[in-house]
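The other protein chains are all here in position, but one chain of the complex has been omitted.
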Amino acid sequence: MTALLIRSLVPADRAAWEPLWHDYLAFYKTTVPAEIYDMTFARLTGGDADMAAFVATGANGDFLGIVHTIQHRHCWKIEKVIYLQDLFTVPAARGRGVARALIEKVYAYADSMGAPHVHWLTAEDNYAGRMLYDKVGRRGPFIRYTRPL
Amino acid sequence: MTALLIRSLVPADRAAWEPLWHDYLAFYKTTVPAEIYDMTFARLTGGDADMAAFVATGANGDFLGIVHTIQHRHCWKIEKVIYLQDLFTVPAARGRGVARALIEKVYAYADSMGAPHVHWLTAEDNYAGRMLYDKVGRRGPFIRYTRPL
Amino acid sequence: MTALLIRSLVPADRAAWEPLWHDYLAFYKTTVPAEIYDMTFARLTGGDADMAAFVATGANGDFLGIVHTIQHRHCWKIEKVIYLQDLFTVPAARGRGVARALIEKVYAYADSMGAPHVHWLTAEDNYAGRMLYDKVGRRGPFIRYTRPL
Partner (left out) sequence: MTALLIRSLVPADRAAWEPLWHDYLAFYKTTVPAEIYDMTFARLTGGDADMAAFVATGANGDFLGIVHTIQHRHCWKIEKVIYLQDLFTVPAARGRGVARALIEKVYAYADSMGAPHVHWLTAEDNYAGRMLYDKVGRRGPFIRYTRPL
């Protein structure tokens, strides 16, 4: 059984983090320019009070998964709530509870912040993800609209 | 034809705004305590740089509809994006383009802020709303999960 | 208040029925050849024991709506069940309960046949239809797949 450690993302993780976020973005068939890698990483590791990230590492400190979160206001609440935006597990580490452990870390972080609400979006046909989300989360009736580009 | 004016919500609107937000919350079968009315209204009218609201008024200045927005960070973007959280038209004013005008005002506001993205959630069976949203927005494949209470 | 009569479709209705089915098919962005108009009408009006149709007429006998049904076997039941395939109300007659009356006629027909189950499919974004179906029917969790063409 491989050890699994969940910890905050820190500035020294820049090189190890990049390929995971790259592959996450590729899953959603998108890319972002280098300046967004730089800016988002800086914000997630202390540069923006509303952003936080956690990493799952294995026995050798190798990166198994990452999660990015964003706090934001909510009209129905006094406190900010947490939007879990990006979640990724490296393919070789799937089935070992990495994503579940990262989501549970976000829940613990929410509790530590007093955030009353954690939410995320997923593609309707992200079946592998939803098998987990149905266990650790609750699907409500909401669907998402966006402004047309 | 009734005149329709869209403008920012301002502190003097407190009394006129309250029943619309009350009825909006009732549509979603919820209520919030008085302190949240106070805090959210204060934040929407200048108290929080991430929050903004617009109101649609008729010929006599009567309130026909309201919309509340929240800016937040987004990992894929340099700029903040806009979450359109609450949108309500009073029943007697429906079918007159109030909601469409409010959404278009949010789009103009997003442009003025340089916000690259506007998004919102709606219940899958909010048919009346979706008839409009399919015209002014784009439904993507995303569904929403939340942390269980 | 216009009178509304629901009755079985009969061979003499051929000319009055055709434009309604045409417009129904146009709603689903499809057309069928003349031979299918002929064959389906013949089957619906006595030519096939598994098929039946009902028409809603107004004060002058004008056609306001139609519904087509198909009986079929069901592995879980002894009796055949009823598939409500086509349902259409002419635009000028909408909002007068035509579709509801036609569905209720199908329910009565099902009862007369001993059919334990009536089901139908609709497009997820057929909002006007679903406003009615949510009242007279029950949406289950099922979605439809087809063999690729």
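Going by the order they are written in, the chains are A, B and C; count residues from 1 in each one.
One rule holds in what follows: a contact is a pair of C-beta atoms (placed from the backbone, for glycine too) under 8 Å apart; a residue touches a chain by one contact, two chains touch by 3 or more.
Note that this is a predicted model, so its numbers are computed, not measured.
Put simply, the hidden chain is in touch with A, C once you look at the whole complex. Contacts to the hidden chain, counted on chain A, fall at residues 125, 127-128, 130-131, 134.
For chain C, the residues in touch with the chain missing from this view are 25, 30, 32, 35-36, 39-40, 43-44, 48, 50-51, 68, 70-78, 83, 85-86, 107, 110, 117-125, 133, 137-148.
As a working rule, only the chains that are shown with their structure count from here on.
Shown here, the protein chains touch in a chain-like sequence that does not close on itself.
Of all residue numbers that take part in the contact between chain B and chain C, over half occur on both sides, making this a same-residue interface.
Rotation angle for the C-alpha superposition of chain A on chain C: 180 degrees, rounded in steps of 5.
Rounded to whole angstrom units, the spacing between the C-alpha centres of chain A and chain B is 27.
Separating the CA-averaged centres of chain B and chain C is a span of 39 Å. In chain A, no residue touches at least two other chains.
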